[in-house]
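Apart from one protein chain that is not included, each protein chain of the complex appears where it belongs.
Order as written gives the chain letters A and B; numbering starts at 1 within each chain.
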Amino acid sequence: MNKDKDDLNLLAPRELRPKFDYLHREVQRAAGHPIDRRRALGLGGMALFATAAAACGTTTTSGTSPGSSSSSKNPLTGKPLENHLEIYNWSEYDDPSTYTKFKALPAEAKVGMTIHETYYSSNDELLAKLHAGGTNYDIIVPSQNAVAELIQEKLLLALDKSLLPNLKNLDPSFLRPSYDPTGDYHVIKDFGITMFFYNNKIIKEPLVTMLDFYHALPKYVSKGRTNLLDGAEEVVPLALMAIGMDPNTDSQSDFSDVKNFLLSIRTGLTTIASSGFFNDSIAGKIILSQGWNGDVRRIVDGRKKFGDITPVLPHKASEIWADNWCIPANAPHPVAAHAWINWLLTPSTAVTEMNYHNYKIPMASALAQLPSSLRDDPLFNVPKSYTDGYHYILNVSPQVVEARTQIYTQFKAA
Amino acid sequence: MAAVTQPEATTTSPGARTRVARSFKPRYPTWLTSPSFIYYIIFFLGPMAILVAFSLATQQGFGGLSYGFNIAQYRLIFGSFYLDIFGRTLLMAGIGTVLTVLVGYPVAYWMARYLTTYKMLALLLIVVPFWTSFLIRTYALKIILDPNGYLAKDLGINILYTKYAIAVGLVYNYLPLFILPVFASLERMDWTLIEAATDLGARPFSAFREITLRLTLPGVVTGALLVFIPMTGEYIIPNILGGGTYEFVGNVIGDQFNSAQNEPFGSALSIGLMAALSVFVIVYIVVATKEERFGA
Partner (left out) sequence: MVLFAFLYLPIIVMVIFAFNKPSAVALSTFHGSNICSLPPAQIGNITVWNGFTTCWFSAGLHDPTYIPAIVVSLQIAAEAAVIATVLGLCAALALARMKPRLRAPFDSLVYLTLVVPEIVIAVASLIFFVQLRNSIHAFPDLGRVTILLGQVVFNASVAMLIIRARFVGMGDTLEEAAYDLGSGPIATFRQITLPRLMPAIVAAALLSFTFSFDDYVLPAFTNGTTNTWPIVLFSAVRFGLTPAVNALATIMLAATVLAVATTAVILRRSRAAGRDTARVLDTAIGLR
């Protein structure tokens, strides 16, 4: 029963009244003219809420704490080996024995090392999870475009090289790639290239460059299934390279050129998929498709009896990609993570891995131990004459990523 | 204690005073809604508030945001390109829903009317296939629909990677979502009403249309809505069975959140989709409340 018409009949306890009076006064002062109490409190409330949201917001999005930028000293030396390792990886990407042998290593066995793995099905999922925070992985396996982005966002731990003595086994030319110029944030896991293949009983003309591939699509789509690898970060840069441009360009005119190009070949595609095309290719259901060299190699092998698959390492430009071991900046078990990477860098492990997933690890000592059927196969061991002309695709900036995504959406929707 | 309202009941007295009808309306206490209410507020409105905040924010760096009141994203979604995709998605979901209704209603009807002892069993049988993963089921569908495979080749069906395959996949995966609520609604229907109607000379179909359909409409609408709405957000099934050549709103939103990590735009798109869907929900509310007013 308050007679003061400016008073809200708040059900707030009496002690809060001075605070509300204060808020009322402040809002009035900010506004520069008298506001009745109800409105003032409403505005004040919203302002408070917005600031709170913003405060929460900045913590959400700034990723994790500044720990990563520090270490050029060796902050991990002297720290003991932890007893658990949390890996976030593609599924079925590593030989099971690699895990068991790691746990059986003397230092690891002593602490009773346990490993747990969670899976993702795309780089984007990995990035989304890392941005949101709240997860505690020790090892992640981003592709090169994600590595560049993660470094920019300071989400990766700078590696302590003293804990990675086996780094010397790697081919030095792979230590400072364009996506990690200092070489401090990643260790290459394996790499490959993007190529294409066709059914030579149906397609009789020689296809030599990636541009030939694109031009062949509309011509042969009526004769069988054609396929393109999906993903905005594959489709758009690959097309850019095919028409002779820089895959990591950020120029608007380049983007509009590549969009027109892509739309012109759109009708030539039966499917746009990166998963599931593998089994179908081995079954002979695909007559023209892009593919990664390891997969294409197995497809050729699988259809040896029919001999109808011609693989093509593209002349001129195409994509070279690399999957990498990285440690998130907030990893709870960094020493174990380093031990894991070091273990993967031992030649014997590298040999097992290459035999399992069939992608090349740039380690001369390991390569020498591979069966010659693998080592001399140009689909596994792609000659430098080709890879020298290939490029890494990078997530250069959010604008570039967004532009690629939009072109990709329009391409798919056509 | 349920509140039982009891207006004054007058006893009949030989004075021909009008008798006031007693209307018992057993009500359940309102506080029963509070558990769900509180739950929704925390675990639904919380995230939704974040969504709205995102849609008004501006992108900064990769996946970073600066909060503010930037409606640029909303202007973007009204570009004809995205409206096109919206429209296409609603069409796909609409057709999928219609097909599901056409296939599911007869099944639910048959189960409710003609099965007596095995009702629960049938219910479980409908649901059991869906305890295998939808991924496996959809891939199995892909094998079945393969134009070079055994079945499809014999029947001359070549629809894989077309919109027809997507339709099949959608109907297949959403059927139980439709059948269960419709069944629940059909099951309590009094079939003697039909008997009575046909006894009185009505043709079976008119009896069906006037009685069964009318009475069970709320259940059907519930089921249809339950199916239609998730279908609009569906992008995995179209991807597998359509070979990735169809782009729906779900793909776009997914791409924006995942690939581009452009939360403001993705959020704006989502809110746009939700707004569009709300129209249908309002229709549902109208139909449903009408039923409740008339009771059984």
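Definition applied: contacts are C-beta pairs under 8 Å (C-beta built on N, C-alpha and C of every residue); 3 or more make two chains touch, one makes a residue touch a chain.
Only a predicted model underlies this, so the values are computations on that prediction, with no experimental measurement involved.
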Among listed residues A:79, A:116 or A:161, the absent chain is touched only by A:116
Answer key for B:72, B:135, B:196 or B:213 versus the chain not shown reads B:135
The listed residue (A:83, A:135 or A:399) that touches the chain absent from the view is A:135
Chain A residues touching the chain left out here are 56, 59-60, 86, 88, 90-93, 95-96, 116-121, 125, 128-129, 132-137, 274-276, 278-280, 282-283, 294-295, 298, 301-305, 356-358
On chain B, the omitted chain is touched by residues 1-2, 4, 24-33, 35-37, 39-40, 43-48, 50-51, 54, 103, 106-107, 117-121, 123-137, 139-141, 143-144, 146, 172, 175-177, 180-181, 183-185, 187-189, 215, 218-219, 222, 225-226, 229-230, 232-233, 235-236, 249-250, 253-254, 257, 263, 266-267, 270, 273-274, 277-278, 281, 284-285, 288-289, 291-292, 295-296
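The rule is short, and it goes like this: only the chains that are shown with their structure count from here on.
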Expressed in whole Å, how far the mean CA point of chain A lies from that of chain B is 35
So, in the complex, the side of chain B touching chain A is made of residues 53, 57, 59-67, 81, 84-85, 88, 139, 142, 146, 148, 161, 239-240, 243-247, 251-252, 255-262, 265
Listed in rising order, the residues of chain A that touch chain B in the complex are 50, 53-54, 57, 60-63, 122, 124-125, 127-128, 131, 149, 152-153, 225, 227, 230-233, 269-273, 276, 283, 285, 395, 398, 401-402, 404-405, 408-410, 412-413
